[in-house]
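For this view, one protein chain was removed and the others were kept in their places.
Labels for the chains are A and B, by order of writing; each one numbers its residues from 1.
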Amino acid sequence: MNIVGTSGIELIRLLQTKKMSSSELQEFFLKRIKKYDNQFNAYVTTVEEKKNVSNGQPLFGLPIAIKDNFCTKGVRTTASSKVLNDFIPPYDATVVTKLKKAGCILLGKTNMDAWAHGSSTETSDFGVTKNPHDLTRVPGGSSGGSAAAVCAYLAPLAIGSETAGSIRQPAAWCGLVGLKPTYGRVSRYGVIAMGSSLDCPGSITRTVSDAALLLGILAGHDPYDATSEIISVPDYLSCLKNKEPLTIGVSDEYFDNVQPEVSAKVQEALDVFRKHGHRIKKIKLISPKYAISVYTIIQRAEVSSNLARYDGIRYGNGREYLGQEAKRRIMLGTYTLSHGYYDAYYKKAEIVREVIRADFKRVYKDVDVIIAPTTPMTALKIGEWEKYPFFGEMMDILNEPGAIAGLPAINIPVGLDSNHLPIGMQIIGRHFDEETIVRLAHQYEEETDFFGVTKQILKKYQD
Amino acid sequence: MAKKLFSRGEVMHLANLAHVKLTEKEVAQYQKQLSETIAYIENLSEITHQHVEKKEKKQNVFFDDQTSPVRILSPDQALANTKHKKDQYFSVKKIM
Partner (left out) sequence: MIMSTYQPIIGLEIHVELNTAAKMFCQCPANYFGKKPNTQTCPVCLGLPGALPVPNRKAIYYAQLIGKALNCRLNQSSKFDRKHYFYPDLPKGYQISQYDEPLCSEGKIEFYGCHTEHLIRRVHIEEDTGKLLHEEEVTLIDFNRSGVPLVEIVTEPDFHSAEEVKMFLEQLQILIRDLEVSDADMEKGSMRLESNISMGSQKSGGKLPDYKVEVKNINSFRFVKQAIEYEIKRQIDLLQKGGSPRQETRGFEEKKGITYSQRTKEEAHDYRYFPEPDIPPIEFDNAHEKKIEELLHARSTFEMRRSLLMQKYKISNQNALIIASDKKKFQFFERCVLVADSRLIARIANIMVNKPHMVKNTAPAAFVKTLTAISEQKHVEGEELVSHIEKILEANEKAVNDYKRGKQNAIMFLVGLVMRELKGQADAQIIRKKIEEKL
């Protein structure tokens, strides 16, 4: 039976009905990884060990790939930095604990920009990951490995993390569904910290239902994470069938400097929603360029602080192993926090952050979701980043405002450009309203099947 | 605000504070890059903030004062990832 491209939910059905055993399925993916991953370099570490899955676990042994910034007990975790080259965590991140408890089997740890500092996976100390759609191009970042793995079906679904764009952007560039939940919806305990007030664990999947499935397992308050919200978790899968008409906000600022093909496909997608009775409403939001400044300051400050623990004494290698990008961010963060500059930079950034949050709150009085392109352009060629001085920030310009406000968002593929590269569109929701963005995305998927974007690519990588 | 240009001394001072070693090439690079970034983020001064409503009061998040063995590491686990240990201690070069 050819299962290449089968969704997570479908695989669970196969496992549940014993059409396949969990070790057969694990073996299937490990074989594909061995066969194809030298082309992509999606994985940093693969786990060969066969795991037993006990009966009654809801995922029945579903294999999954996890981004290498999630601590996995007994399995090397590097954040794609040579500093942690030999680090084997003695504990599991809460996300990992929940997945194991639900019966997932870990296939391996996926490549990323080192310390999640980047938007292309090029800052990894373990080599760049290639985009399965075009091996001369990057998959995006920082969750590039997870995106490439799911794209080429070296994993049916994967866990990623996003600070500002790190799930949505690689999902967009690889033609997949990328879900970034509300900040505080999923526990950060065990996620190697980058931007403490921004980091969100999330997923990269082939279908919206798989994203809903994973969110249901991962969401919820964690007593080990004081920033995780004490709020009930809805049944996301059953929310999917909701087709009530919504008001969709669209802001001109989010179409500035966007490739025409990308804009066009997003506009076509809006037509699909119009057809289904949703209202499109023009909204005005503060220009994203301020969000870039806010994000740059807050993130760099938090990064400089979060990386202070890597001194090589208790684990890992010394700070001389830190890469260029890490050092650069640490330097800027140190500067904005240093004596005499805190008020002008960090404090000001926090104030403007509240202004941006309030701006969204105002807009959400009139709309239920906001739709925009996920990225201004499609996947860049490897090395092309050097052309753009503010590379990461420019790639993530459409993701940063929502991210600093902590809003949930989902990327879905809406077509291909003339280079056959995937174009992504994002749906941004209110705080803790993942249900609405997920069911709207699901409606689009049902209608269009993403124009075959997720499926066509697998023709290149059939067994 | 006038365009800020990072001096070599400033870059070295930051590297010192952050315990980061830089090559001469990196120092020059960072002088330029940091200056560019600072120039960009100056745009924040364009936003004159009106009074923003205070964040909603949330429940304080604490834990009850009880020990729990769940997360405690054995000495072997605690020391497993270090290259520098002696007996059951972590070790560093003698601090004066």
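Heads up, the rule we're going with is that contacts are C-beta pairs under 8 Å (C-beta built on N, C-alpha and C of every residue); 3 or more make two chains touch, one makes a residue touch a chain.
Computed from a prediction, not measured in an experiment: that's the story for all the values here.
Summary of contacts with the chain left out: across A:Y36, A:F60 or A:F87, the touching residue is A:F87. The missing chain, though absent from the display, is touched by one residue of A:E10, A:D225 or A:E268; that residue is A:D225. Contact residues of chain A toward the unshown chain are 69-71, 77, 79, 84, 87, 89-91, 93, 188-193, 196-197, 223-227, 301-302, 305, 307-311, 313-315, 334, 337-339, 342, 346. Hidden from this view is one chain, which touches chain B at 17, 19, 57-58, 60-68, 70-75, 78-79, 86-96.
The rule is short, and it goes like this: only the chains that are shown with their structure count from here on.
Between chain A and chain B, the centres computed from C-alpha atoms are 24 Å apart.
The residues of chain A lying in touch with chain B in their complex are 86-88, 90-91, 223, 226, 230, 286, 289-290, 292-294, 296-297, 304, 308, 311-316, 319-320, 322, 324, 327-328, 330-332, 334-335, 338, 345, 348-349, 351-352, 354-355, 358, 389-390. Contact residues on chain B toward chain A in their complex (touch as defined above): 11, 14-15, 17-22, 26, 30, 33-34, 36-38, 40-47, 49, 52-53, 55, 59, 61, 63, 71, 73, 77-78, 80-84, 90, 92.
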